[in-house]
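Note that this complex is displayed minus one protein chain, with the remaining chains in position.
So that you can tell them apart, the chains are marked A, B and C in the order they are listed, and the count of residues begins at 1 in each.
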Amino acid sequence: MSVLGALPAMATVLVAMLLMTILAGLAMLSVLGAGRAATQTGYDSSLVRQLDALLPQTQCGRCTYAGCLPYARAIAHGEADTNQCPPGGARTAAALGRLMGREPKPVDPAFGVVPAVPFVAWIDETACIGCTKCIQACPVDAIVGASRYMHTIIAEHCTGCELCIPPCPVDCIEMRPPPALPRGMSS
Amino acid sequence: MSAVLLILLSSMLINIVAMNGAPRWRPFTAMNDEFAAARTLAIAHLIALPPLVLGSWLLFTRLLQPLSMTYLRTPAFVALVLTIVPLVETILRRHGRLVPERPGFVLLMITNASLLGAALLASNRLHAPIAVLGFSLAAAFALGFLLLAFTALRARLRHADVPAIFRDAPLSLLTAGIMALAFMGFTGFIQE
Amino acid sequence: MPGWLRNAGAPASRVPNDSSRCMPAAATTPAGGTHSGLAGSRYVDAIGHAAPAMTFDTAAPPHVVAPNRVGRVMRTVLYALVPAVLVHVACFGVGLLLQILLGAVTALSCEALALKLRGKPLAPFLGDGSAILTAVLLALCLPPLAPWWLIVTGTAFAVLLAKHAYGGLGRNLFNPAMAGYAILLVSFPVQLMQWPSPQLASHGIDRAMEQELFQLSLPETLGTIVTGTLPQRLSWDAITSPTPLTALQENLKRGMTMDESHALANADQSGVNAWRWINLAVLAGGVWLLAARIIRWHIPVAMLGAIAVCASIMSAFDPGAYAGPMFHLTSGASLLGAFFIATDPVSAATSNRGRLIYAAGIGVLTYAIRTWGGHPDGVAFAVLLMNLSVPLIDRFTIPRIHGHAR
Partner (left out) sequence: MSAASARTARDTSLAAPRSAGGRMHGGLRLDAHKQRSTRRSLRPASLSDTYVLPLDQHVGPPATSRVRPGEYVLMGQVIGETAGAWLHSPVSGIVKAIELRPAAQHLGAPTLSIVIANDGRDQRSEDETGRSFEQYSPRELCEHIARGGIVGLGGGAFPTASKLLGTPVHTRGVMNHETPADVDGVTRLLLNAVECEPYISCDDMLLREHARDVLLGARILMHAIGAEQCTIVLEDDTPQAQQALCSALAETADGRIRIMSVPSRYPAGSERQLIDAIFGVEVPFDGLPTDVGVICQNVGTAAAIARWLRDGEPLIRRIVTVTGDGIMEPANLEVRLGTPIAALIEDCGGYTPRMSRLIMGGSMMGIALPHDALPVIKASQCIIAASTLDLQPRSTEMPCIRCGDCAQVCPARLLPQQLHWHAHAGDLDALERHGLMDCIECGCCDYVCPSQIPLVESFRDSKPALARAQMQSRDAAAARTRFEARNTRLARLEAEHRARLAAKRRRPGEPRPE
């Protein structure tokens, strides 16, 4: 097996190694590139958007996350479980479970209990001092009023998240069943 | 021809088990509308398969065979897949509506046996580039149709009051079995 | 009586059925109204009013329902099959009747077994005749002298796995009869090829002598089916002759042209004639089903149309190698498939447009398998393939709803 005879074999092996490294390099480049492209634009994968679409958007924080979108991101990344949304109730828990392919579990009462027809906030206008603290706290702009003027809550826009109760200095906000006004008429 | 069908079916069977077998992430059912995921995957296959099969065929016949290094066929194929699939994903992502799911899509595309099967078959059997292209397009189209049909099928099976022992996986395998029966009708189409 | 009227009676807050824009959702029950439970027909009044003398049962509308039953539908289809069975017996002897008997017994026992396992009531399901219909269709596809275990395994697979594994009547995805036939076709190809040559009464006198020799009496037929062996005086090759489709396929493989193959077939008068009579009887049954409005025209017309179109295109393309439309329509299981098999409502598509696509697909696939495939008749495989794509077809063929743009 003369060295000369072996040279072409050696050459082919070298060429093969070179070829494989080039191909592997290309592969690495595209895998990393695609990965970066996905996360670079703070891009919420469609899974997060689909999860967010299922949530009731009360932004109440009962699921220990800042709002519905953060909770959806937590579920997508597997940090949160699918039964932490009391306002959504059994239907949302089942939909989240089905979407994540897990066995749907009933809502965990530890995160709070919400009545079937959610209550809405109500301001006792005689006690309101117009400090606008609740307006800043309301995530969905359901409170009308200006500083030093009396505030009131638009019952139809209130999602029952109870975030306006703690900041109120005179504690004049309480939760009440929604008024029986015919919803269809007023839209 | 029957060999191709058997390969497709085996990939379909392997896929099915993969689809509802792996517990932690289930790439397929991670979409609330399974149909959208199946459509995304079908179109991804349609885009990925032709360049992949053509590339691996050219690589094999023009490069590895003259240098008699055919043992490098599979690693070359793996490298090719790792190059093409992420590119396909970026193409799909720009499309917006067909956005693939991060964990599920890439892994499924790379580990999809039918891509490897199609590539190996092409390099063994076919000799003209046109035949290779035609074959890869046909394989991608058949796989896409099967994916969509099967997803719609499972959506309907989900609501039927199937006996408890047959629920989910066994019924999918039984359905795949009867489907294989149906495909046996095509045996002998093209004399090998 | 509008929605608000009837729904307001029930305790849960109801939304009237008119479009929500003009009618508000009655968020709470009418003011002051308390709802006493309507215990069956006994009316208990929460406000102390004495229950009136005569009380009546309160059932939900509609109060009048047409006397239509699932059993009636299936039985009508069975009656429509009777002419085909009679002509079949006239041609091939009493073998078919025994096969049907065996099939029906197996089907009913498997159905009973499955229902008992599922804990469902036996009477209504056994009475609806769907299992018997599966058995009869399967028996019509098998050779009359096939061994007993062929029809038994086919029917058992059809009823147990193809129907009850999916949830019983109305929930199977695949046509049970065709699933059973396909499994037999793939597993026992030899037994399925043993079609005896037809002994038509209208034979010329010269053939009469031979007929006695081949005519199998009832006990002999029974013996053949049970033991699987012919009486001494006969041998399988002597009495079997290929069906027109198989004959055509073998001739073409041997390189004959179409005309020679037809000439050969016409010479052997009994073969082609028998099958033509059987198909005529099937057509008669099918048309009667259409008249009885049990099936609708969409599936038969689309399937036969697709076969005819493919056949005429290909035969126009190369008359020597491809048979004309008439041959394809009147041979093999085309007519049986179009009127009795593809129209199985459970495994067919749902909307009319979906049915047209479904049946056209069956027609094209049948023609393709017959012409280029290995099997002589592709109806079974075509039906199974299209059953597979029915959920996909249904998803795209939802008809336009009244009042919706698309």
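As a convention for this text, a contact is a pair of C-beta atoms (placed from the backbone, for glycine too) under 8 Å apart; a residue touches a chain by one contact, two chains touch by 3 or more.
Everything quoted here is computed from the prediction, not taken from an experiment.
*Asks:* Any idea which chains on screen the missing one touches?
*Replies:* Computed over the complete complex, the missing chain touches A, B, C.
*Asks:* If the hidden chain were put back, which of C:Met54, C:Val190 or C:Ala291 would touch it?
*Replies:* Only one listed residue reaches the unshown chain, and that is C:Met54.
*Asks:* Which positions on chain B touch the chain that was left off?
*Replies:* The list for chain B reads 158-159.
*Asks:* Over the whole complex, note the residues of chain C touching the chain we left out.
*Replies:* Listed in rising order, the touching residues are 1-9, 12-26, 30-36, 38, 41, 43, 45-47, 49, 51-52, 54-70, 72-73, 124-125, 128, 130, 168-171, 296, 345-346, 348, 350-352, 394, 398-405.
*Asks:* So which bits of chain A touch the chain we can't see?
*Replies:* That gives, for chain A, the contact residues 55-59, 67-68, 91, 139-142, 157, 159, 182-183.
Just so it is clear, only the chains that are shown with their structure count from here on.
*Asks:* How many Å are there between the centre of chain A and the centre of chain C, using C-alpha atoms for each centre?
*Replies:* For chain A versus chain C, the centre distance works out to 51 Å.
*Asks:* In their shared complex, at which residues does chain B touch chain C?
*Replies:* 35, 145, 148-149, 152-153, 155-157, 160-163, 166, 171, 174-175, 178-179, 181-190
*Asks:* Quick one: which bits of chain C touch chain B in the complex? Just the residue numbers, please.
*Replies:* 117-118, 161-162, 164-167, 171, 173-174, 179, 182-183, 186, 365, 369, 372-375, 378, 380-382, 384-385, 388-389, 391-392, 394-395
*Asks:* Please output the residues of chain B touching chain A within their complex, sorted ascending.
*Replies:* Residue list for chain B touching chain A: 25-26, 29-32, 63, 67-69, 72, 75-76, 79-80, 82-84, 86-87, 89-90, 93, 99, 101-102, 106.
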